[in-house]
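The structure under discussion is supplied below as structure tokens; questions concerning it will follow.
Only a single protein chain was left out; the remaining protein chains are all shown in position.
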């Protein structure tokens, strides 16, 4: 049989924008013995994770947990709220927004896909005014939902969701607001209730630091109301029965127990650190990363500084350099995985993940690997990104490490 | 936070018919570091598990692996092959057959639910002749699929799937054959190709000894053909793109890597022991268990000896005894979980799981816990089931333990 | 390389009297990352385990923790308190008492070895009156220490240490009292302070449920005083520097960090259950085990009911049956390890461990494996030991399992 211990001496640096490195604590929690999902302890576990995850979404409304990957939670958001042939307004921020739109088509919806032209749209966030304009024009309220991606994993752009909410309200339009923050949750600030989101979609393998296999729908009262008349067929993804059984901490079908152990531990870690501290850490690391890219004389994929992603940084490679060839050098020489350019950006950029289980020194290792790899690949760098990042990080005032004892 | 180490001194005996106890080897494998699901090692892992799982299903055709619970694989089997309003012939063998039928309704299909009346149908297997008769009557071929459960987890009955195939053929009917062997796979003999099954649905948390979170569709050429015209909306569950990407060992969306590590280890364990030895072990343990039940003077739920389940044994409790009260005594006094009676059998039976990570002595512990618990509950037993089981097991000729060295 | 996953499907039953099965909780704790043994967190860990272990020994005096096996702690007890050529009175209770005596000789001490003749001495506990008589005769106080084994692992006899203390006091003799409770600690009641023991020797792999590799000396003021003039050379085992550095939670040389994590978890588990509950559990399991042996018509090795061991039961095999051949059958057929007969008892008995991570059902599995194995070996049994044990256990009133939530 194949040996799964793939990597050689020294730790592998998994610096893709998710799955992010899973902390040992979470892997250990996941190795607790599987228990009876109908037994008395399970209810206690269920109630605890359901309550904890609400804090992460900043909601007091139900969060549905699926024993499935994030793509499934996209589907759940659509099938629970919409009917065959419904028009949905979707905004193209990048590859994942595009995939979500394709899914909507496959499910028999009519997505209207708007956005800035060419790769320009992949370098900026959602333009809320464009949404507002389109909704104002939709006087017949044909559009049933507005779908946007909060943190676009393919580009490193974190759109302003509050602005989208404001746009919908300004247009006086009744469309639901569905938001994908699969890669944003627990890394970038997110406020399901305050921002008036109807369905928030998320997953486990990014800011929550879990392996893939759990996904979420946080839902509003309006979304639940919509689900009562929505006609897309659904069973596995149906909210009603899940939300009902969740009241006692159980699920209508077999939940993935061991990943829930991991989720429980992740919630413990994140709430212990404090959500604000988690966000500040991601902000600091992403700022240092962008300074490095700029010092190298390369371009950050995100062209609008107000929507830089705290989770990942897209790095555009100069003309004549295949980004994937550079990634291969870095992988084979420095045992580090970086994200590839997706869709329109294939070969033109690579993505550095700095999310979840990440700190100043893991970022420095990452940047050093990039800098050396770029040099080996023959890219002429304007200066040392590593040096720039160190200058910045050494200046930051952060409280000293608190020992647990 | 809640402490997850729920159980007191000494090992908990998880003797429900799934999730079954997860072997340490598999928990350890699941704690390997999460890797890039687009990186070079992942493809090697993917190809290996895809090839290994075919051996378990006894098929050379594609097996689709979902990062989702078994209920999802039920949905996948239906949505990939059928269109809204299609009639499906479903056979009531117990609670799970009933749930699958409800799902078919929820998805907009028209299930026709046949079976023996009352609890009688829950004590016997699928009556292939009834299926044949129904199909013969369907001269217009309105019925698009026949759906049966191989090992009915709610009753402990393992139906004869070859006979169902034969019935369909005898009727000369073109309906697809969809089979749920969620709890049967890798514990009871199963032959996807030889039995001419079109879609076999299974899951991870039973004979495969994994935690819940992975599920399967083994598919036939005919099923794939059907999927090209089937009109139920689908995206997450769609076979086409998955089967295409699987050719190189990858998946179109994020697979649940760490559970795949576990699957890889499970395949290694099962193929190392040998499928025939695995089946023989389950046969031996289930035979011993039934002898114990008979020695106690209680009734086995399955009333037809030709379809006894090797995976679990349903035990009917005498009049006047609530099966769940007995289960509670056993749980609180002996730290053992048994399966509850489901649906029509609520309170009238309990279920003993003897599947997956099980051997003679773990069964003896289980039976001793049941026997003592029944006595404490005040049930008058005809004799010692534990003694009967020991008499049987001590007689069995099995090869001595082979040391790995 | 050799595959370490030695055992086939289903759990191996490790029923030797130590190393006992290590609970998953402890294995998980041991997998925490190794930290700087001079860093700030280490001191917190050190102080906690040092304080916890005192509760287990029931002492307020220092407990020295060695990063070494139990045999080393035997040596430490002797070298810290005695000088070359010193006479020590040692009592033969079995194989381990004999090994300790050999060690004393190897270290240049003069052990005087007393006890009942033949195997009779291996079937009864320490005869305190014989010790008293010998000490009264030693008017010149040539004897510097009395060495006894509390729980003799080779026989299943737990001697009365309070009686030995009383004997020494009655004789008005200044000898130190050194006690080995390597296999007794945290399973049988033990009171270092109340019983006036000067050095108690113990280890990790028995009642503490850890893997081997940690051992202990609990020491009295009198023992520390003796160490100031004791002349046996010592360095690694020397108490003084260790006790001094332990004040801040550190050790003079590298402690075995990951086993200390395990110790911390073990202390947590044991103190959570409550020492008295732990002892009661061992008493119950050992009583059930002896009833089984008696029902089989076999003899328990321990011939004195007042000193039955709660940790293990020695089972004497009938004339004409090689105990090791029976053990081999049980190992190869039922995947269970039992303890061999040691020294004088080689081939004449086997030992059943029922200690540490043990409960009613794990004992029942064990007894069932013994009963079936004895039958397969051709031993004529008077009756069912399994039945006798079940009758006894089902009668016991113990509080219901408390769910952690």
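Just so it is clear, A, B and C label the chains in written order, and each chain counts residues from 1 on its own.
FYI, contacts are C-beta pairs under 8 Å (C-beta built on N, C-alpha and C of every residue); 3 or more make two chains touch, one makes a residue touch a chain.
Since this is a predicted model, take the numbers as computed values, not measurements.
Of C:12, C:166 or C:344, it is C:12 that touches the chain left out of the display. By the touch rule set out above, chain A reaches the unshown chain at residues 2-11, 13, 21, 23-25, 269, 273, 278, 281, 331-336, 357-362, 364-366, 368-369, 371-372, 375-376, 384, 386-387, 390, 393-394, 398, 400-405. Contact residues of chain C toward the unshown chain are 1-2, 4-7, 12, 14, 16, 19-22, 27-41, 44-45, 48, 66-72, 74-75, 79, 84, 103, 106-108, 203, 205, 211-213, 232-236, 238, 253-259, 261, 264, 267-268, 331, 337, 340. The missing chain lies against chain B, touching residues 24, 28, 31-33, 40-41, 43-45, 403-405.
To be clear about the criterion, only the chains that are shown with their structure count from here on.
Separating the CA-averaged centres of chain A and chain B is a span of 34 Å. Rounded to whole angstrom, the centroid-to-centroid distance between chain A and chain C, based on C-alpha atoms, equals 54 Å. For chain B, the set of residues that touch two or more other chains comprises 2, 4-7, 21, 331.
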